[in-house]
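One structure, pasted below without further comment.
For this view, one protein chain was removed and the others were kept in their places.
The block that comes next holds chain A.
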Amino acid sequence: MASRKKVLLKVIILGDSGVGKTSLMNQYVAKKFSNQYKATIGADFLTKEVMVDDRLVTMQIWDTAGQERFQSLGVAFYRGADGCVLVFDVTMPNTFRSLDSWRDEFLIQASPRDPENFPFVVIGNKVDLENRGVSGRRAQGWCHTKGDIPYFETSAKEAINVEQAFQAVAKNAMAQETDVELCSEFPDPIKLSGDNNKPQGNNCPC
């Protein structure tokens, strides 16, 4: 049995109401889709264990309400986020235009240590629909200006590209976690007594 410590990655999904945040989360974690998910009220999360670069990682994916006024409370859930998925609906240009404020608001509220390099991923969802309103090029362009955020076009309904998008945010979040990761590289000692035998790592921040 592996005694390596599990890594927990907290990922927040943000985006306007109805772009498919809950659907993406459920498609990724439970591989199911329903067009009857109720509007999210408050916040909820699901966890999924994934392998990222040979490491077992527990992803805790947070789904929040999309309407603007609920964000003032939503920020309580941003704390400690390791990654953020920004979602828009490719058929609704206004949801794409909101990405700026979602990103800015997140960076202000979560105040990550290194905002320039914080692991974002942008998802253009609902590519299964025909009435496309935001071109891939336009979305790519925006991502480019924000420090080359990875961009994925997905369909939570058809399970297209969902896995890849979340895998990307997990991978990038892990890359940021290298400092913290060091101490986990040491296998846990078997505790024979009640003493707290912490791993004797150098400069270990934990």
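Basically, contacts are C-beta pairs under 8 Å (C-beta built on N, C-alpha and C of every residue); 3 or more make two chains touch, one makes a residue touch a chain; residues count from 1.
We adopt the following convention: contacts and distances are computed from a predicted model.
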### Task
Just go with whichever of "DNA polymerase epsilon subunit 3", "DNA/RNA-binding protein Alba-like domain-containing protein", "TBC1 domain family member 15" or "Vacuolar protein sorting 55" UniProt uses as the name of the absent chain.
"TBC1 domain family member 15"
## Note on the structure
Residue list for chain A contacting the dropped chain reads 1, 17-18, 32, 34-39, 41-45, 47, 60, 65-67, 69-70, 72-73, 76-77, 92, 94, 190-194
